Each structure stands twice: as C-alpha cells, then as structure tokens.
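For this view, one protein chain was removed and the others were kept in their places.
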Amino acid sequence: MTSVQLGWMPKYGSLFPAVVFFLALAVLPVANLIFLSFMDISWSGGVVQREFVGLENYAALGDDPLLKAGIVNTLILVVVATSCQVLLGLALAIACSSLGHSSRLYRTLFILPILIPGIIIGAIWRLMYNFQFGIINQGLDLLGIPAVDWLGSPHLALASVIVVDIWHWTPFSFLLLLAAVEGLPKDVSEAAKVDGATAWQEFRRVSLPLLWPAIFMTFIFRAVIAFKVFDEVFLLTSGGPGTATEVISFTIYQRFFLQDNPGYGSAISVAVIFSVALIIAIALQLQNRREATR
Amino acid sequence: MSDIVQTKRRMPTDKVLLHVAMIAAVIITLGPFVWIALSAFKTQIVLLMGDITFSPVSYNFDEVLFDRRSTYPQNFLNSLIVAGVSTTLVIVIAFLAGYSLLRMNWPRWILNAFLVWAMLFNLVPPVSLASAWYELFRTVNLSIDLVALTLAHTTLNLPLALWLLISFFREVPRELEEAAFVDGAKFLTLLRRVIVPVMMPGIVATAVLVFIFSWNEFPVALALTNNKTATVPVAIAKYVQEEEIKYTQMAAASVLSAIPALIALIFGQRFIVKGLTAGAVK
Partner (left out) sequence: MATLDLKDIRKSFGDVEVLHGIDAAIKDSEFVAILGESGCGKSTLLRIIAGLETSSSGQILIDGKEVSDRTPRERDIAMVFQSYALYPHMTVTENIRFPLELANWSKDDINEAADKAIAMLNLQPVAARKPRELSGGQRQRVAMGRALVRQPKVFLFDEPLSNLDAKLRVQMRAEIRDLQRQLGTTSVYVTHDQIEAMTMADRVIVMNNGKVEQFGAPLELYDKPANRFVASFIGSPPMNFVVGEINASETVREFIFEDMRLKLGAAQLPAGPVIMGFRPEHITLSRSGTGGLKGRVITEENTGDRTFLVVDVNGASMGVTSSTRLDVGTGDHVTLVPDLSRLHFFDPDSEMRL
C-alpha cells in the first residue's frame, strides 16, 4: 500500500546501494574465495600463476598440523571461555538486578572492556603478563611466589589467553543476560514467593527455566565471537609457543598472508565458514526441538 | 524498587555483601586499564624495575604524538577517516534499505534473504573476509588504499546496522507514516521530517556501535593497509614486532586509542546498551 503511493523510484532506489554492497563486496569476494580454493596460486616474475588443482587444497587440510592445533585450541577456548563468561555474566546480572538503581555505576563501568580495541586489550595484558615487570608476577613476588612465564610456557599460554578472553567478553554476556533478567515477569517471581519458594527454589524452578532461552542465545552469540578470536592472540602470543595458542583465524592468516598461499588459505576459510554454519544450524535445531517438547 | 525497600529492612548484610562483590568485579574490570594508564607515565626503566612509586613523565606521549618519526598522528587520522566515513555510509545505506525492506511491500523472501545474510555474515572470521577483499582490491589496484579499507568496513558493519535498524523500525507505528502521507508528504520529506526524528535514538545507537567496531577492527585493517595507511590497532600491533619493544610508548599509544571508547561510554552509554542488546534480543 505504501509503495503504491510512493511509486517505484523510492522503493528500488532505497534498496539499491545495499544490494550493490551485498553483491560486490560480500557475495563476489566469497565466491572468489571459493573459486581460489580450487587453485594453486604462485608468483613468478611479478605475474600471478593460477593452476586449477581441484580438491587438492581441501585434501591437504587433513595433514596440516597447524590447522589441527588451531581447531583443537579454538574449540577449547570457545567452550571454556564461553561457559565461564555465561556463568559469570549471569551471576553479575542477577546481582546487579537485585541491587536495582544502586547498581547503575557498576553497569556503566562493566561495559568498558567491550568498547576497547581487541589489540589494546592484547597490549594491556601482554604488559601485565610480562615475566620481568608484569603486575601479575609482581603480585606473586609480594606473596613470595616465584615469577611465572605466563605466555612463554606451552602449558600455561592457552590458559592465559583464555583468561584474557573471559575478562574481555564477560561484560558482553553480562549485558545480554541483564536484559533477560530484568525482563523476567515480576509478578511471576512474586507468585513464587507467595507460593512458598525460598530464594534458591525461586531461582532454580522459576527464573532459570524462564532465562534458559536467553542463556542459550548468549552462549551462541559469545561462541561465534570467540570462534573468530584473532586480535588478542596476534598480540599476546602469535600462536606460540610452538602451536600452544594457535587458533583457526591465526592459521588462516599465516597460510594466506604470511606464507602467501592464497589457494590453500582460501580452502581453510571456506571449510571454516561452512563448518560454523553447520554447527550453528544443528545447535538451533536442537534448541528448537527442546523448546517444542517442553 | 519495592524489592530494595523490602529487603533493606530485613537483611542489609546481603546488600553489603553484594556491593562488596560488585566492587571487586569493578576493580578486576578497571584494574588493567588503570595499570596501563600508569605505565604510560613511566619511563621504560621505571617500568622494567617494577617500582611501585614513580614520578610521572609525559615523555611517552611526547614521543608518540610529536616525534618526527612517529606515525601515530597519521594512524589516528586514518582511523578517524575510515571509521567516520564508513559509519556514515553504513547508516545511510542501512537506513534506506531497512525502510525499503520493511515498508515497501517487497516479497517476504527478500527481507529474509537480507536477515539471513546479516546472520551468516557474523559467522565468517574477519580474517577470511580480509583475504577475500585483499584479492578483490588487488585486482583493482586499491589493496592498500584507505578507500579499500573504508569500503571493507562498510561491508563488514552493514549487516549489523541493517539488523539493528530493522528491529528499531519495527517499533515505529505505521500509522505515523500514513498520517504523514495523508498530510501530503513526499518520500524524502517523510524520511527527513517524520521517520528520522522518530528513529533518532536507534540511529545514534547504531552509529555509535558501528563507529566503535570500525575503530577497533584489526585483521582487515592489517591486510589492507601499509605503513602510511595503517589504522590505530595496526600501529599498536607494530610496536610488538619491533626488535626492542617500547613498552611504555605502547602503553601511551594504547591509552590514546581508547579515547573514542571512553567518550562513547561517558556520553552514549544508554545508546551502547540499547544497540548491544537490541541485536541479540530480537
């Protein structure tokens, strides 16, 4: 109805720029990426040599130790960091919500890490983790504990990176879950009180089930972002020592840019994009089924 | 409200404990920022010695901002240009597209296609996109130009903006537009005089978020810039790659780079919360 009154110019004209960006800068490059993933690309004498190699790049994925480490480390990071963030975020959200207006300042301050560039987060923590003068080792020194090489030790490096990720992104979980906690129907929790529920029973039997969809969505949101982690790793460890903190994004970066192997790098990218889409689709399916049967 | 009143009388100890826990959380959240801000005022030697007390110096900021060899002012300017221009583009394009998709009788699947794009696009690691764009812009000889990075950031943030603005558009009652039509408004008048003013909080929320995300973006900027066109995050990453890391200058540069985030937090906290939660809740 509206469009009839406006004519076709506004209708098509207003969508046109978005379509251009969509086709030229989203579809085309990804299509190009898929195309490149079937190629072996090399430079000789300043000229690009392209050779169609079929699925060879994809076959090579299985034997890539860097990629293997990247996948394992990324999965560990996603599961551990995201779980901690959701738990901590939920606890903070409930605390803030029950403090009501007196928690306004806390809410503001908690947001800060989300807004700071990931690279700077990396820089800050690189200084804090520093073996010689980092504040963490200084603190340990005061307690009489010998200095620890947080980022240099193969056993600790991944854990150290995960701690940074938790610190960086717990505020985001907090924010999403706070909206959910504050959106809980007040009268229902009052009904539970009158019906004789203790605070714990009210949480366990009423609030938690009602929060579950929000918790699930927060987990998915956070997992997607955690999966793409790059900035902090780039600055903190560059994937090292060895492959202790190698993550998928960093593997792509190394293969594509540092080793200048666009064909193989594209194959990793394409494989990653499709795997992630598949995992998310399955997760959403499971959640929908769970909702339906409840 | 009533909850607070109720429990204030009954169990003040609970509230006190909660406040203590929250203050601890605030210290953990802000501690690292305070520490790096302090480090930025130390000399390299003081930092390496790990002394607790020190006399603050502005040396690091002088070096970063005013030294002839420092590229930081240029980096800062690059970041401002890229984030500013791409945010403007994103908002205009997403606003028009969002309005068109929601209110102009497009077939349902077209709206859904855009929403699915917005969702799927979030799944793709920016490094993959960086590589795709690198290849694309290389073929048109733009690979290290600010234009390339600006276009890339526009594409990167367009889905988010579209997603947010569509959710805000849904809150605008259709009757408002119909009233304007009945009053004889043309399309552009309608947008300028009715829709934009009504949507202003949503537009600001989206713009603040897009600007911050563009300012913070690292992998794409790393791929599409050189020394001259590097943005702030790329410049800071470079400190680490130098032979002898200038820690205190890195700290100073970091502090300066956090300025937009701080400004946004102080003046636009309401908008940031609105933007960050609207994207997820809908």
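The chains carry the letters A and B, assigned in the order they are written, with residues numbered from 1 in each.
Everything below uses one rule, namely that contacts are C-beta pairs under 8 Å (C-beta built on N, C-alpha and C of every residue); 3 or more make two chains touch, one makes a residue touch a chain.
All figures in this text were calculated on a predicted structure; none of them were measured in a lab.
*Asks:* Which of these, A:94, A:210 or A:277, touches the one chain of the complex that we don't see?
*Replies:* Of all options in A:94, A:210 or A:277, contact with the hidden chain holds for A:210.
*Asks:* Check each of A:49, A:102, A:132 or A:198 against the chain that is not shown and name the one that touches it.
*Replies:* Reading the full complex, the residue touching the unseen chain is A:198.
*Asks:* Spell out the interface residues on chain A facing the chain that's missing from view.
*Replies:* Per the touch rule, chain A residues meeting the hidden chain are 185, 187-188, 190-198, 201, 205-206, 209-210, 294.
Quick note on the criterion: only the chains that are shown with their structure count from here on.
*Asks:* Would you mind pulling out the distance in Å between where the CA atoms of chain A average out and where those of chain B do?
*Replies:* 16
*Asks:* What does chain A use to touch chain B in their complex?
*Replies:* 1-6, 9-11, 13-15, 17-19, 21-22, 25-26, 28-30, 32-33, 36, 92, 95-96, 98-103, 106-120, 123-128, 130, 132-133, 135, 138, 167, 171-172, 175-176, 179-180, 214, 217-218, 221, 224, 227-228, 230-231, 234-235, 248-250, 252-253, 256-257, 262, 265-266, 269-270, 272-273, 276-277, 280
*Asks:* How about chain B: which of its residues touch chain A in the complex?
*Replies:* Within the complex, chain B contacts chain A at residues 1, 3-4, 15, 18-19, 21-22, 25-26, 28-30, 32-33, 35-36, 39, 47-50, 92-94, 96-97, 99-101, 103-106, 114, 117, 120-136, 151-152, 154-155, 158, 162, 174, 177-178, 181, 187, 212, 215-216, 218-219, 223, 232-234, 236-237, 239-240, 247, 250-251, 254, 257-258, 261-262, 264-265, 269, 272-273, 276-277, 280-281.
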